[in-house]
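Note that one protein chain is taken out, while the other chains of the complex remain in position.
Just so it is clear, A and B label the chains in written order, and each chain counts residues from 1 on its own.
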Amino acid sequence: MRVSLFVPCFVDQLTPQVGLATAKVLKRLGHEVEFRPAQTCCGQPSFNSGQWDVAREAAVRALGVFRGAEVVVGPSGSCVAMMRQFYPELLKGTPHAAEADDLAARTFEFSEFLVKKLGVTDVGAKFAKKVTYHDGCHALRELRLKEEPRRLLRAVKGLELIETEEGETCCGFGGLFSAKFPMISTAMAQVKGGALARTGADYVVSSDPSCLLQIGGWLSREGKPILPLHIAEVLAADA
Amino acid sequence: MSDSKAIFLKDAAVNAADGDQRAFIRKALGGYYVNRDLQKARYRDWERARDAASLAKWSAVNDLAAVLEQFVANFERNGGVVHWARDAAEARDIILKIAADNQAKAIVKSKCMTSEEIHLNDALEKAGYGVVESDLGEFIQQLRGEAPYHFVFPCMHVKREAISELFTKHLGTAPTDSPEELTMIARRHLRQLYVDADIGITGANFLVAETGQISITENEGNARLTAALPRIHVALSGIEKVVRHLDDLSVLLPMLATAGAGQPMTCYNTLYSGPRKEGECDGPEQFHLVLLDNSRTRLLADPEQRDALHCIRCGACLNVCPIFKNIGGLAYGTTYQGPIGSVITPHLRGLKQWNHLSGASSLCGACTDACPVRIDLHHHLLHNRRNAAKEAPTLFDRVFHHGFNFVIKRPWLFAAGGRIFRATLPLLQKLPLPYMGAWMKTRDLPEAPARSFRDQWKNPDA
Partner (left out) sequence: MPDARSDIFARIREALKVKAPRPHLKGEPVAGKTSAAAKPWLPDGGESAEASLAILAEQLAKLKAMLIRVPDHASAAKAVAELAAAKNWKKVAYHGHPLLRPVAAALPCEAWEADASFEKQRLEGCDAGLTTCESIVAQLGAILVSSASSGGRALSILPHAHVVVAEAAQVVPDLGSALALAKARHGDQMPSMLSFITGPSRTGDIERILVLGAHGPKELYLVLVG
């Protein structure tokens, strides 16, 4: 299959290793991977801030960027949810509605793509560490993904998966919410980060790099000995 | 910034920093989660049951005029008197007039959030009536002079020591740290008040059009007593509480209890269809129902968010909301706290003053999943944000998002901007920039990589 990568803008700039790992896993499974450099941001920050006219422009741009792609795969539940759930809502009743629905049907979150679309759970990874998994809210509740990432992690050689308290609790990121209401966002990070730290895991793994930014940022500030890691990086590990 | 927003930000910050209080709230809700899951497991298909509950409310709300007319006709046939109130002031005046016409002195109330909405107690007290809240939680909040913290669990934030002190101060009872003994103190205190009251005021959870009955859900039995002993029963309800058929309650009553309190049913679910009937030995001589609009029709006029009128006030969305759990119910400054409150308050009280509640959400969606009648709560927060951006745009937001859009429309500019951003990140982190400064106060950012993904993809070996 020819996979067009959808790399979230902040992954592009701040955690490029996540994008590279995503590509590496897909290539290892025998797929052709492309990256269309015209892509930037999906428009979610504007959408979530109520600036739907601005977000609509970003959405229409993205339709053009991914036009003709066989499948679009992104290592972020949040950004994929934007494309899949919210582009159709945003473009409903515009000349772009049909194309938005079409793109939504071709767009997948990374773990979802592997498990549901490709039917793969063992990607041949090896990672001898204790990890706990954080469900990003968009993956969990907009895309309804819960078992998919866990099935992938359980198939990783040497990996021990530990579940956490507050398993389905939001980490408090919420995009600009984390900066507009920092006191609430931080309290949420304390609840989530505290529970994750208590698992004794080496890594907190998630399919959502934005949650990892929040959780990792709080854990680092508090000096907790557990590190954020994207699921693609775990699945790309082979030594 | 609106006054209500400024107060919200201040209160939310204080509460979010109070780790002890937050832990207390989480602990208090711990038992609820266990019981809720046990009860939900008894449903053979909770998700389909949610569909049925939602459809029952959808079908009534979307035909509200006809269903309400049918209800009122049947209610009146049963001997009840209906009063209509366009707003809070009218509702207060109606109830004051009923009290005056009947030379009432003492009034006992059972839990009714709609009466909080219209600030009924203040009005009654100012007019010289003795008013006592009989629900234990409401009674405690009344003594504290504080609004309910949670519209189902009004005093869940108050520790037993504080309740003991409160009772000692107001009722003269001996201090105790036993919830059982504290409950019994309130029970003993309130008993005679029911017997002596002239008027009992209740809310209503459902108005059944088919039979003209009102349905009241409770656990303590205080609503039962309130509607049994005084000679006049006044119920106050929003117009959206109607259901078409008695049979609809077969789904709504158990789900209300399970979603809201983790119970199979609440202790008492009572249908009233009029004052004392001929041949009955007790019950009130008069039964009044005040039907309140108070901007509900404004919400009704918004087809996108009309489903918010399905709300059965179970409180499930509060119980799972990480915002509610971290800032507490009082910080909202609204009658209805939590996600449902953040959705409907801008409609009831004005978007400009109350949109900040829609912004104060990570949009995690836990509320929407918890709602037994499937209100699309967290998406409605997005809709409120969109409406606010249209109706009351702020210059900062427009400049920020148009500026951002200017950059992301041009991949070369985005790439160049990113390069500068990464190179100067260590410096930027030290500056009091909007957003970044707030983030950096409590959290770190990862070290910026030398090369972006797009650079590395283009030149893997560079």
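To be clear about the criterion, a contact is a pair of C-beta atoms (placed from the backbone, for glycine too) under 8 Å apart; a residue touches a chain by one contact, two chains touch by 3 or more.
Predicted, not measured: the structure shown is a model, and the values here were computed from it.
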Chain not shown, its touching partners among those shown: B
Among B:70, B:121 or B:134, residue touching the chain not depicted: B:134
Of B:303, B:432 or B:460, the one touching the omitted chain in the full complex: B:303
Of B:244, B:325 or B:454, the residue in touch with the unshown chain: B:244
Of B:119, B:144 or B:224, the residue in touch with the unshown chain: B:224
Hidden-chain contact residue, picked from the options B:281, B:427 or B:462: B:281
Missing-chain contacts mapped onto chain B: 28-29, 31-32, 42-46, 48-49, 51-52, 54-56, 58-59, 62-65, 68-69, 74, 77-78, 84-86, 90, 134-137, 140, 153-156, 158-160, 163, 179-180, 182-184, 186-187, 190-191, 195, 210-211, 213, 219-222, 224-225, 227-229, 239, 244-251, 253-254, 261, 263-277, 280-283, 287, 291, 293, 297-298, 300-301, 303-304, 306-307, 374
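Keep in mind that, in the parts below, only the chains that are shown with their structure count from here on.
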For chain A paired with chain B, centre-to-centre distance based on mean C-alpha positions, whole Å: 32
Of all residues in chain A, those that touch chain B in their complex: 7, 9, 11-17, 19-20, 23, 35, 37-41, 43, 45-52, 54, 57-58, 61, 137, 140-142, 168-170, 172-174, 176-191, 213-214, 216-218, 220-221
Residues of chain B defined as touching chain A within the complex: 9, 12-13, 16-17, 19, 22, 26, 322-323, 325-327, 359-366, 368-369, 382, 384-390, 397-398, 401-402, 404-405, 407-409, 411, 414, 418, 421-422, 434-436, 438-439, 441-446, 448-449, 451-458
